[in-house]
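A single protein chain has been removed from this complex, and every other one stays in its place.
Here is subunit A:
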């Protein structure tokens, strides 16, 4: 890992067509990277981790990625 790794990971997540995620933050923590954000399916979270491991071997990855809830709203907002 070097000073440009975060930028490279961020661009890889956006530009790899199997991923196309712009909403994941990539932060260096010690010798590894922390990936943070929300995606639309568990499959996408797994793909992100797989791609980063594959393209950036040897870097320790901590994935703190959630799947955005898609339940019906419990209330409406009243805009008088």
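In this text, a residue touches a chain if its C-beta (ideal position, glycine included) is under 8 Å from a C-beta of that chain, and two chains touch if they have at least 3 such contacts; residues count from 1.
As a working rule, contacts and distances are computed from a predicted model.
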item: UniProt protein name of the chain not shown, from "Acyl-CoA dehydrogenase", "Predicted phosphoesterase", "Ferredoxin" or "ABC-2 type transport system permease protein"; value: "Predicted phosphoesterase"
item: Residues in subunit A touching the chain absent from view; value: 17, 20, 22-23, 25, 37-38, 40-41, 43-44, 68-80
